[in-house]
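And now, chain A:
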Amino acid sequence: MNLTLLILLPLFTAIAILLMRNATQVKWVALAGATAQFILAFVLLFLFRQERAGGNTAQMLFELQYNWFPSWNISFHLGVDGISVAMILLTAFVVIAGVLVSWNVTKMTKEFYFLLILLSLGAYGFFISLDLFILFFFLEIAVIPKYLLIGIWGSGKKEYSANKLALMLMGGSALVLVGLLGIYFSGTERSFDLMKLAQLNIPIETQMICFPLLFVGFGVFTALFPFHTWVPDGHSSAPTAGSMFLAGISMKLGGYGCLRVATYIMPDGAKEYANIIIVLSVIAILYGAFATMMQKDLKYINAYSSVSHCGFVLLGIGMLTKTSMTGAVMQMVSHGLMTALFFAVIGMIYERTHTRQVSEMSGLLKRMPFIISILFIVGLCSLGLPGLSGFVAEMTVFMGSWEHPDTFRRVATILACLSIVVTAVYILRAITSTAMGPLKAGYETLTDATWNEKLAALILVAGIIAIGVAPFWLNDLVSPGAEIIMQKISPVTTGIK
Partner candidate 1 sequence: MSGSTIIFYLLAAITLVSAVLAVTTRMIFRAAIYLLFSLIGIAGIYFWLNYEFIAAVQIVVYVGGIVVLIIFSIFLTQQAGEQLPKQKMGRQLFSALAAFCGLALVMLQLAQHEFTGTGNKAVEPTVANIGYQMLGVDDNGYALPFEVVSILLLAALIGCIVIALKSKPEKA
Partner candidate 2 sequence: MPNATYITLIILLPLAGFLMLGIFGRKYFKNTSGMIGTTLLFVSTLLALYTAYGYFFEYGKVDGIYQKLVPLKYTWLQFSPGVSIDMGIIIDPISVMMLVVVSFISLMVHIYSLGYMKGDERFPTYYAFLGLFTFSMLGLVISSNIFQIYIFWELVGVSSFLLIGYYYDKPSAVAACKKAFIVTRFADVGFLIGILILSFYSGTLDFNTLIATLTSPESNEYKNAVAVSFLGVSALTWGLVLVFIGGAGKSAMFPLHIWLPDAMEGPTPVSALIHAATMVVAGVFLVARLFPVFAISAPDALSLVGYVGAISALIAAVIACTQTDIKRVLAYSTMSQIGYMMFALGVSKYGGEEGLGYTASMFHLFTHAMFKALLFLGAGAVIHYIHSNEMKDMGGLRKYLPVTHITFLIACLAIAGVPPFAGFFSKEEILLAAFQHNPIIYWIALITSGLTAFYMFRLYFSIFWNKEADQHDAHKSEGGFAMMMPLVLLAIGAAAAGFIPFGHFVSSDGTRLETELHLQFSIAPVALGLAGILIAMWMYKKESTKPDTVAASLSGIYNAAYHKFYIDDIYLFITKKALFNLIGRPAAWIDKNIVDGLVNATGNSTRDISETIKGFQSGKVQQYAIYFLVGIIGLALLFIYFWK
Partner candidate 3 sequence: MIEPGLIYHMLFISATLFFIGVYGFFTRRNLVTMLMSVELILNSVNLNFIAFNKYLWYDKLDGLFFTIFIIAIAAAEAAVAIAIIINLYRSHQSIDVEKAEEMKF
């Protein structure tokens, strides 16, 4: 399969959207494009599994390389492994759901959909790049539409949030860029090629400097404590689809970058800084969870819980075992689906009740059984109910983390485990007080979900359940990739024989 399709498809969709005359056409073109992406992602999955089943054990499949800027050794180098395929699937799910829930956007519809599709273009490009320069290029493509999405279609203090988000993410990108250049100029060979750099054994001094730059840079995207404050403001001000993309896709760019770029290229740096990463991620997990408990706005609740959940991604990476890395990727996929769905549901509720304050809602189950059922599913997923994706991912991280016999990591793991209680507290608080209790006066005429909302929700729920009920396929997809990343990190003493 030619991977450029993944870039060209959104590109042509975006162009086609610009050529459309009215909002209806725009919507249908966007939906068609998103559906095509969705199908393409599954075709990719299918072909990938076929290749692997056929015995192709190359690290990257479907590789593709064009010279782009030969004098600086920049090439247009694409390729996927299991981790990328998982992330691409996630993106496809979120994009189609995002397009569907935005069906009622009336303000500048064409531009809105254009930006959504552009963002997906950046994400796909990011996930399939094997050249750090184009990886960075796509990263930037994925950042800029967010600013506009929040600034134009947002709500509340949207300008503030848009600025904050864009500046913090740009700051992160700047660190990434500095780190990339540091790597580029450090070795004997000037190269941006990921696969080449991974073989190069970058000197430890360089790693000590560049690893934190890259990790923190990407970490900003994935809400690394204390660089997470864009998350609550950004998510709560963004339009529904914007929040979905932000939490479902953008935050994953960071996690993927931490894993694929920082840890893969600089294993020694990762080992040196592992303890710091663990401490920060445990803080993010617990502190995010406790901060969530005090939130009153549904979007803030989900945003802070994202901080907590993304902490698991970083914890999985910081623990540096194959299982924990696999868990980190699973958590990315799971959290992407789950949080996108959560934001979609919040958006649906908000469209009907015109409030997001938990205290102002009550007994909605009576009027909108479908939406609230989805809310229950996503809430339960968030607190890690077996059968849904969150459980699988968190447990994999825990199991991976527990493979270290030293006390420090043990304590970290136990602290992280404790968060599942806090998660239960805030999730139950949020869903019971919105959904249950007597129906609030004035809400008697609320209606249930429309076809597009139902479709969007069901697609995401299908993803969540597919992972939750049958995690082995995702595990099989991801763990070989994690293993390769782990190969260069000299085997950490594992207790499990």
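Just so we're on the same page, a residue touches a chain if its C-beta (ideal position, glycine included) is under 8 Å from a C-beta of that chain, and two chains touch if they have at least 3 such contacts; residues count from 1.
How were these picked? Simply put, all candidates are chains of the complex that A comes from, given by their letters.
Bear in mind the structure is a predicted one, so any value in this text is a computation, not a measurement.
J.: Out of the numbered options 1, 2 or 3, which touches chain A in the complex?
T.: 2
J.: Which residues of chain A touch candidate 2 in their complex?
T.: Against candidate 2, the touching part of chain A is residues 163-164, 167-168, 225-226, 228-230, 232-233, 287, 290-291, 293-295, 304, 322-323, 363, 365-366, 369, 380, 383-387, 391-392, 395-396, 398-400, 402-403, 405, 413-414, 417-418, 420-421, 424-425, 428-429, 432-433, 435-439, 470-472, 475, 479, 494-497.
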